[in-house]
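Just one protein chain is left out here, and the rest sit where they should.
After this line comes chain A, so read on.
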Amino acid sequence: MSEIYFNESVILLGVEANTKEDVLDQMGRNLEKQALVKDSFIQAIIAREKEYATGLPTAGVAVAIPHTDVEHVNRKTISMGILKNTVDFGVMGDDKETIPVQIVFMLAMDEAHSQLSLLQQLMKVFQNEDVLVSILNEKNKTSIRKLMEEKLDFGALEGEK
């Protein structure tokens, strides 16, 4: 099983976009450029977001966790997009409400079940307003990488089947 790919190259700061499609396209293109995902990924993730929205209201900064099927992924990674301005995403489980999202965690997973512990740990991050605010205000990618490595146990993911 491959290790999860996470470093500064999948962290995008100050993303400028007006629509969620634009956000997903920019983040997806960055992953595609690094051959972490297949060229079918962007279309698939935009389509999935339309059908099953992934915006999550949190205590501090609203987030979205766009993801799609494993077949579009070459190597698993979590890409983070910190948006310059909020962009409306649909709220998970709701077909009418939208929410102004400012941090996007794009999940590119290459095995269905490897997402479980990752998501559980991510949920903890979402429930911690201080961490989200720190991510939002941080201007340095390396600091964000270190913070995330501290919060998510990437090592534990590798052994998971």
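Here, a contact is a pair of C-beta atoms (placed from the backbone, for glycine too) under 8 Å apart; a residue touches a chain by one contact, two chains touch by 3 or more; residues count from 1.
Basically, contacts and distances are computed from a predicted model.
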* Match the chain absent from this complex view to the correct UniProt protein name in "Pimeloyl-CoA dehydrogenase large subunit", "Serine/threonine-protein kinase RsbT", "PTS galactitol transporter subunit IIB" or "Type III-B CRISPR module RAMP protein Cmr4". => "PTS galactitol transporter subunit IIB"
* Which residue, A:3, A:16, A:39 or A:94, contacts the hidden chain when the whole complex is considered? -> A:94
* Structure fact -> For chain A, residues touching the missing partner are 48, 51-53, 56-59, 67-70, 91-95, 107, 109, 112-113, 115-116, 118-120, 123, 126-127
